[in-house]
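A single protein chain has been removed from this complex, and every other one stays in its place.
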Amino acid sequence: MLFAPANRRDLAPKLARSGADAAILDLEDGVAPSGKDDARLAVSESLPTMAESNPDLPVFVRVNAASSQWFAEDLAVALDSGASGIVIPKIESPESVERVQGAIDERGLTGVDVLAGVESAAGVHHVEAIFAAGPSVCYFGAEDYVADIGGIRTRAGQEVLYARSRVALAAHINDVTALDQVVLEFHDDERFVEDAQFGRAIGYQGKICIHPSQVPLANRCFTPTDDQIERSRRLLDQHAAAAVQGLGVIEFDGQMVDEPLVRQARRVVAIADAIGASR
Amino acid sequence: MLFAPANRRDLAPKLARSGADAAILDLEDGVAPSGKDDARLAVSESLPTMAESNPDLPVFVRVNAASSQWFAEDLAVALDSGASGIVIPKIESPESVERVQGAIDERGLTGVDVLAGVESAAGVHHVEAIFAAGPSVCYFGAEDYVADIGGIRTRAGQEVLYARSRVALAAHINDVTALDQVVLEFHDDERFVEDAQFGRAIGYQGKICIHPSQVPLANRCFTPTDDQIERSRRLLDQHAAAAVQGLGVIEFDGQMVDEPLVRQARRVVAIADAIGASR
Partner (left out) sequence: MLFAPANRRDLAPKLARSGADAAILDLEDGVAPSGKDDARLAVSESLPTMAESNPDLPVFVRVNAASSQWFAEDLAVALDSGASGIVIPKIESPESVERVQGAIDERGLTGVDVLAGVESAAGVHHVEAIFAAGPSVCYFGAEDYVADIGGIRTRAGQEVLYARSRVALAAHINDVTALDQVVLEFHDDERFVEDAQFGRAIGYQGKICIHPSQVPLANRCFTPTDDQIERSRRLLDQHAAAAVQGLGVIEFDGQMVDEPLVRQARRVVAIADAIGASR
């Protein structure tokens, strides 16, 4: 998912061309307090335009934190302008998810995603309860987490290994799609790839990008290859056929396949289908 | 503990000769679905034979997962054939422990161990509750955990550090003997030793082995030396003598000794006694 400050109207067309799976118009950290009103106006203008020019690109809006004075209005404008999803930054409790979901339900909207941004000590501390409240997507925000806990970011990233791992596990348990931390150094491709590969190893399914140049790198790291997709479809077909005969475990390409591998195949196919739909 | 597929009848004598502290006859991942019936038959044949030829070698049976169609029959055959313990793979909840313990109690058996295989996201997420249900042994299964969470295994193993650490801590809290992850590369002794040493550093008390060549390496890493055993026995003697006089802390070899060190000495002596009994 690729971020851009909502008031940078010039960036909206670039989001669509970037190849990202989804775009995020940011009303929070990327927008100064004095620019919040204008950014909100920009959201109401950009969302319909982007939907028209790129109907397959989901466009999320990152509202300001639930504790801020801007939250309620941000949320209203985003939902009323047709946002595909709402990003809740610095989430600290399940109530924020419920509040956003309540605003979605109130409007009778369906298919609007709630993305929980876990990027504070309280967010990590309550992450299991937050994800149980039902967001469909999340990200782990290393920069803000470390600032909040009073630590220091390092390239090796050992200072966030506990939090980053715990968020990935909680996401998996609650069927929340997990997006990995931002890499601020957007001119350093090697660093991004290194970080994305470890994010994938630890269980993340994608990356938050802050620059279009990061998008193809993320796609390469996280997108299954054609071989993997074909193999996964065959595996699911055989598994489904076996299930009809009451079998839960099958032999496939000389390997015994049980639930973890079936779930992995389902994820690969879900990603492939999502890519097919959005590209 | 050394694994072998239960239907590989030729391996049973090798398990006994390997020097492992215990053997596991596997009915799960090591056996194809079409071979399950035969493997179960092999269990009923091998267990009495092995008990006769090697009465001191505990032989466990790994049944199929509690959610599978094979679980109940696997469990019945293993217990009725005299298994020393039951390995529950991919455990996800305390109920599986209770179910196996219930089957043991129903038969009026005593001294049959329950080993919880923690190797899924749900297993790690619920590990504290699972261990509180009373298994006596556990292992952490890195391969399946990472497959389940959709990650990638690396040699450095940072992707499982959180889960591997959390399982070791929960095991310790609940007095569960903790066995460390498998090393699949069974021709790479250096890698095994490196992995075993870190497993020991983090609090594991042994290794799951998948090849006889790994057993002496594991024994060397995890077995206390004669010096350590002698020192631990002396320490416990002095501590017991002091306790009679109402003292909880003693001076020993110039060092102040309190509970953590006493518990460590007890573990060393317990291992030494177990080795004495089984070798």
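Letters A and B mark the chains as written, and numbering starts fresh at 1 in each.
Definition applied: contacts are C-beta pairs under 8 Å (C-beta built on N, C-alpha and C of every residue); 3 or more make two chains touch, one makes a residue touch a chain.
Since the model is a prediction, treat every value here as computed from it, not as a measurement.
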Identified contact with the non-displayed chain, of A:A51, A:A72, A:A122 or A:L236: A:A122
Among B:G82, B:G203 or B:P216, residue touching the chain not depicted: B:G203
Even though one chain is not shown, subunit B touches it at residues 128, 161-162, 165-166, 168-170, 172-173, 197-198, 200-203, 205, 246-251, 256, 258-261, 263-264, 267
Given the full complex, what residues of subunit A touch the hidden partner chain? 29, 31-34, 64-65, 67-69, 90, 120-122, 124-125, 144, 146-154, 158-159, 161-163
